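Okay, here's the structure, questions in a sec.
Every protein chain of the complex appears in place save one, which is left out.
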Amino acid sequence: MHEGDLVLLSGADRKPAIVRMQPGQEYQTHHGVLSHDAVIGSRWGESVQTHLGYAYTILPPSLDEMIRDVHRATQIIYPKEIGYMLMKMNIGPGTHVLEAGTGSGGLTLALARMVQPDGHVYSYEARPDIQATAQKNLERVGLDAYVTFKVRDAEDGFDETGLDAVILDVREPWLLLQQAHAALRGGGFFCSLVPTVNQVGVLLRNLELRSFGFTEVEELMLRPYKAVPARLRPVDRMIAHTGYLIFARALLAGTPVPVAEPEDMDDTEDDL
Amino acid sequence: MHEGDLVLLSGADRKPAIVRMQPGQEYQTHHGVLSHDAVIGSRWGESVQTHLGYAYTILPPSLDEMIRDVHRATQIIYPKEIGYMLMKMNIGPGTHVLEAGTGSGGLTLALARMVQPDGHVYSYEARPDIQATAQKNLERVGLDAYVTFKVRDAEDGFDETGLDAVILDVREPWLLLQQAHAALRGGGFFCSLVPTVNQVGVLLRNLELRSFGFTEVEELMLRPYKAVPARLRPVDRMIAHTGYLIFARALLAGTPVPVAEPEDMDDTEDDL
Amino acid sequence: MHEGDLVLLSGADRKPAIVRMQPGQEYQTHHGVLSHDAVIGSRWGESVQTHLGYAYTILPPSLDEMIRDVHRATQIIYPKEIGYMLMKMNIGPGTHVLEAGTGSGGLTLALARMVQPDGHVYSYEARPDIQATAQKNLERVGLDAYVTFKVRDAEDGFDETGLDAVILDVREPWLLLQQAHAALRGGGFFCSLVPTVNQVGVLLRNLELRSFGFTEVEELMLRPYKAVPARLRPVDRMIAHTGYLIFARALLAGTPVPVAEPEDMDDTEDDL
Partner (left out) sequence: MHEGDLVLLSGADRKPAIVRMQPGQEYQTHHGVLSHDAVIGSRWGESVQTHLGYAYTILPPSLDEMIRDVHRATQIIYPKEIGYMLMKMNIGPGTHVLEAGTGSGGLTLALARMVQPDGHVYSYEARPDIQATAQKNLERVGLDAYVTFKVRDAEDGFDETGLDAVILDVREPWLLLQQAHAALRGGGFFCSLVPTVNQVGVLLRNLELRSFGFTEVEELMLRPYKAVPARLRPVDRMIAHTGYLIFARALLAGTPVPVAEPEDMDDTEDDL
């Protein structure tokens, strides 16, 4: 590996750290001091030891690990939801996407990783201190070049238009629907993540009024297992809830929203 | 919109279709004939009607929708799992990733979308007929340039080395671990998706023997809601199971695998 | 086995039927005719054949199977929820419990089975035709002696007082809280099952106003597996939602409702 590389130091304590390697520097762990030079001098997938003999394996960090490693100014959006957003909103190389608010920058980081080289992320946040933390989180992993940070109350509107996707990660996303619609291209992707069913209800009612259609509400549950082949079983506890994902599409004003044909409400009967 | 654009035609019947628009052509639907010229002449987010007056809204397709639209030669991997793989394996612009087997190409399509412009997908499949279907699915959405298809029994090994990630979507992934390790860079990302717990057990036992570490087993459950604000509730039925995701990292041969410190097996007690 | 016994006839088609055996009678199945005498002449756990040679195993019916076998006038409450209600409301031998409305009588049947010999079930239903169906369902399994059926709009109030438990299975349970409280003993158990989050919200707000406390909201998900040892895995589809269970306790009017100490809203953080 080379100096300047971003490294995931992963030990037996299940508390990995992400560090950029610089010659001559040292990294303090709970299990002793690790010399950057020792890491730079070794190969990916190898283990290096602290002065106390604690072993860390040297790994390239995943996007999941980078997000879990951000300094938290706020609750973050979980990788499982972010990954699903990428699929549902076709966010990838070349995508121009806007998010409000920036928060800790976990989602920002993932978006910046995915839209490069010719896409871009526009990230709005009302509180400068919070956005400053997010910006540092992006700089730490070298992805800030793909993000334009703006400190602004999103209710004042967005500068961008014709965007491919808009993601609202705020307490009252329904207050920003007009602004989101104005920033989106026709048929553009909308998503919001909210923790309570009350917020889902209010958002759904307002999406109908603001020329959004094809609305979907979904939640994702992640269930980890104890990876012990002789005693394979789910872990004892899991996260019960991160939030509800609401997806929609920006329709041209005046476009009639297709009324979905009703499902059979009795279709659980025969499952009995 | 312009000719040659890939369009999602979405109506009230919840059976969207993805079509590439070409002047003078017609598209047959269950609800009448749609003229490509009418679509090309309209704007994204607008609705166009068939000769029977059935309305289709013109939308840019999401990656999720493209995957659901592939012609099926085999069971496909679901977008929720694919999105999570992207996060857990840092698959994005510039990534060089290998998959075996190709299957219907749903995963291949998603990988090709994400690794462009300078990454690449290497896709191995033993059955030529199946891979031919996948290749057509990629050509249909214009992503085949980012994929090298190879018809080969993966047990004969892979040509590539130093890859960032390897994904095994085969019935017996444990037979390909040596080949996968040889194709991966040090610390590279490994993933396999299997439907049964028996397969999880065999795979876990063999990962330990083949210099893979930091193994994780997880499953994702997607729960859709009926997006009716006045009667918000989950749908009646959901998919109970798609598969178990097994993630691991390629360690340099001889690198001691850190033994994770045990969790407290009684940590559910106080939840009572 | 003896004549008059209630028998579950269970074959390979996974469509068991519950029949009371009477000498000389015949039972028509999709797989041929079965003679009651043949069943009466055999032993529990044995198989008997139709005139077409289709085998049915003779089993005592479970409460779960009796409920799934009721003639449906309405959607029924699922056994998994009923079993949990028994535990959360201490419904068993000696319990006096009221339900509104009766519906198809699935819950009524389970309650009648459990409160005997000296407990009793009071079941209110506004529609006589629906209650008639339920009454037949109870008579069919010989449990009607433990139930008093009343055709009445529950808003007009209940005749009983000092009951151990009240269960509201109606569209607008919040309209019956005063009546439910009047029918309950001090500290008595309250439960309602509703399908939408909107109903949960309205019910919670009204419970606070009607001297109910210690309110809990829970949902149960049942995930069946394919019981094949060599390919053990969950089934492909499961029921995503049956309803939300709301439990509460009747407090003496004027008793201050303890305000639960807040949980740490950030307690998911360290799970990342």
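In order of appearance the chains are A, B and C, and numbering begins at 1 in each one.
The rule is short, and it goes like this: a residue touches a chain if its C-beta (ideal position, glycine included) is under 8 Å from a C-beta of that chain, and two chains touch if they have at least 3 such contacts.
Everything numeric here is computed off the predicted structure, so don't read it as measured data.
*Asks:* So which shown chains sit in contact with the chain we cannot see?
*Replies:* Touch partners of the hidden chain, whole complex considered, are A, B, C.
*Asks:* Looking at A:Val39, A:Val166, A:Val197 or A:Ala248, which makes contact with the chain not pictured?
*Replies:* Only one listed residue reaches the unshown chain, and that is A:Val197.
*Asks:* From the list A:Val151, A:Ile239 or A:Leu252, pick the residue that touches the absent chain.
*Replies:* Residue touching the chain left out of view: A:Ile239.
*Asks:* State which residues belonging to subunit A touch the missing partner chain.
*Replies:* Touch set of subunit A with respect to the missing chain: 195-198, 223-224, 230-241.
*Asks:* Determine and list the subunit C residues touching the chain excluded from the picture.
*Replies:* On the subunit C side, contact with the omitted chain comes from 10-14, 43-47, 55, 57-64, 66-67, 79-80, 82-90, 92-93, 110, 113-114, 116-117, 164, 185-189, 197, 200-202, 204-205, 213-229, 232, 235-237, 244, 246, 249-252, 255-256, 258-261, 263, 265, 267-268, 271.
*Asks:* If the missing chain were put back, which residues of subunit B would it touch?
*Replies:* Answer for subunit B: residues 68, 72, 75-76, 78, 197-198, 200-201, 239, 242, 266, 268-269, 271-272 touch the chain left out.
In the analysis below, only the chains that are shown with their structure count from here on.
*Asks:* Quick one: compare the interface residues of subunit A with those of subunit B and tell me same or different, with half as the dividing line.
*Replies:* same
*Asks:* Could you state the distance in Å from the CA-based centre of subunit B to that of subunit C?
*Replies:* The separation of the two C-alpha centroids amounts to 41 Å.
*Asks:* Taking the mean of the CA coordinates per chain, how far is subunit A from subunit C in Å?
*Replies:* Their C-alpha centroids are separated by 42 Å.
*Asks:* With chain centres defined as C-alpha means, what is the inter-centre distance between subunit A and subunit B in Å?
*Replies:* Once rounded, the distance between the two centres reads 19 Å.
*Asks:* Taking each residue of subunit A in turn, which ones touch at least two of the other chains?
*Replies:* 197, 200-201, 268, 271
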